[in-house]
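Quick one: the structure is below, questions incoming.
Note that one protein chain is taken out, while the other chains of the complex remain in position.
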């Protein structure tokens, strides 16, 4: 391959880097909270990069957002009110709004500027979802919001930046936070969180700890693993509820998807569901061996 | 991450490169057939690199080799004679020999020097399997060998370099070749081939064509997709047979694995099997839409 | 150093690359003649990149342009008419116009779009020189122009892209071309050309051949070597004339510079002049051993 040209470089680990050829740099700057870039690479199209880490890309965000939203939504029999934490690109919002049952979405993304940059530069991500009248969009601390009294939610979707040592998002992955979220969930409510890398050598960074922490807070949990090309590795998602999870499969799930979601999905269906939740042996072993509970005063961080 | 230091760079596509920090270069040279390197990277340990492309690495070769060998072997009720094409590292051989039923393995790797380099530098790959008395190791053209008269095989395992334009391996992925291989297979015989990248943007390079070609030659086919970290993407495997495939699942498969394989596996079990063969929607669509038959005079090549 | 981020990569040789952190990509596209980028790097500021090769940068273009223009101009006792071939950034023009004696400059840069991009994006390069009433700016073939009848020039300055195999600029470095240029020069006229890399391992690519070819066409030649940081190596310049060269040095040269140039220079003065023209032993040896004459039908190319 030809090296000459413009590149975006990102580390997967300190000894493993990825380089993507750049078509253009649409934005590069800093907000009050983080370093933000909107890039366009030949391989993945437009992407949002926060503090040097790719959040989602035009070409494969559908895998991420469908995997985050739909399994959790389908676990709930009739989700009317949805809470989204993070998700500034609008892709999570777009998928949640595709559910016919949804009457209201409360989305909190701390960083107003990021959301505005996404609205401007990532139209293929949000596809106009920010204009939906069912949306209430807030820019404040998600944890403080959930701690305050207010209406309950049927589904809580956490689409947050990774729990890095230098930020504050790690406080949205702890036992204490999950209890706060649970207190604002309606009976039978379902929570789902992106849970970090779940690959062979990376799942012990935070995935198994997040899973174990949720298992400690909720009666039922289920984990999935999906390959997100732009993340260079498998990615983990965890669903948690005090109600029963994942009741439907196969044809029954196909029928429910067709009935409840108002558009053609590109990634998620019953067979994709089966694949996502059938975890490889090394990952099940890692989950079984995990003993850490993620707590405010002893948090795990991603490397 | 710190850039200073020694790196191995590999292209995933012309616009997508991966860099791995090098611990050492154990061998770098050329044989009569190809450029060969044996490297040791901090992330993946020792690896074999042919013509600049990583073939397998110490840390994740178990995923590749277990995924290639065991589903195919388990599809056969009692595999006694195995043919391996390629597989110079010895990992495919190692997994095949773990089946108690196996009485003989004929392995053909054209490049004697590569095999010798692997025996010397990759002990954790082959784990002594080259010394097994059931092995007949040959260094000649696999296609010519299979075309010649000889004993039949119960399972044919094709662990070949990718079908690149600059090499000759592409002639081991064609309709004509598969008919040659089939003619040397015993009744009920099973063939499996590594089938190239099967990721979101890469599965149409050769995976769907290989799958479709095998479907054209054999009565039954089944495809799997596995994430191999060192390959930076999902990887495809295709099983083909004129007999029925994949009869067992779940507990029955677990029991058969325990009975038939003489060691603890690290990746493959019944749930891993379920995940591997439950393909995501985009991949099933790509397979359904594929119309190419890979032929000697009109071959597909990997980019 | 931190790898994460956006980079511009350029090859010095096929085995030697340079990476510069990008602040922004101001333009990236193609004209009728070449691939063009205007980049802004943290190290060198704004730069023009043609076909992947850096032409000049905001932070060090003064070294290049002063070294190209002033020694040649000072070799002529009273340069009134100047011809510039290439030089789209406007830096060569700026330096030529700083000579009080200059009454007219004819500048030919084939690629109108490049000149317009430079006028827009590289104000610190041209500093308004394109607006000088003494300038006639043309967009056509320099060689055809010089072959046509017309007024003579006192100084001919060739600020061309390197003689690469894929372009046509190599026809502006040949014996035949230099004879054409000479025919349009006034008596005592001086020609100068940028002459490619003149470093330890690179001076034989084209520098010594250009020098030798000019020595074949003109009575007197003189070569200089200057370190241009953004070129990652020493760079060569060759002056040629049928009249005597480089008459003045030291205090006399200082006085002439002060009298003839209407601004403070940043790089060129009498001591810099002495250093530029005192070539290291390996370079003088390379020049002495050179036997090639660069001809239209047997041109040298830069690697």
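Each chain gets a letter, A, B and C, in the order it is written, and its residues are counted from 1.
Quick note on the criterion: contacts are C-beta pairs under 8 Å (C-beta built on N, C-alpha and C of every residue); 3 or more make two chains touch, one makes a residue touch a chain.
Just so we're clear, the structure is a prediction, and the values are computed from it rather than from any experiment.
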{"item": "Residue among C:26, C:43, C:137 or C:171 that touches the chain left out of view", "value": "C:43"}
{"item": "Contact with the hidden chain (one of C:14, C:133, C:149 or C:187)", "value": "C:14"}
{"item": "Interface with the unshown chain - residue positions in subunit A", "value": "1-4"}
{"item": "Missing-partner contacts on subunit C, residue numbers", "value": "1-2, 11, 13-21, 41-43, 59-60, 63, 199-201, 227, 229, 232-234, 265-269, 271-272, 274-275, 278-282, 284"}
{"item": "Contacts of subunit B with the absent chain, listed as residue ranges", "value": "3-11, 17, 19, 22-25, 28, 37, 39, 52"}
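We take it that only the chains that are shown with their structure count from here on.
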{"item": "Chain centre separation in whole Å, for subunit B relative to subunit A (CA means)", "value": "34"}
{"item": "Of all residues in subunit B, the ones touching two or more other chains", "value": "1-2"}
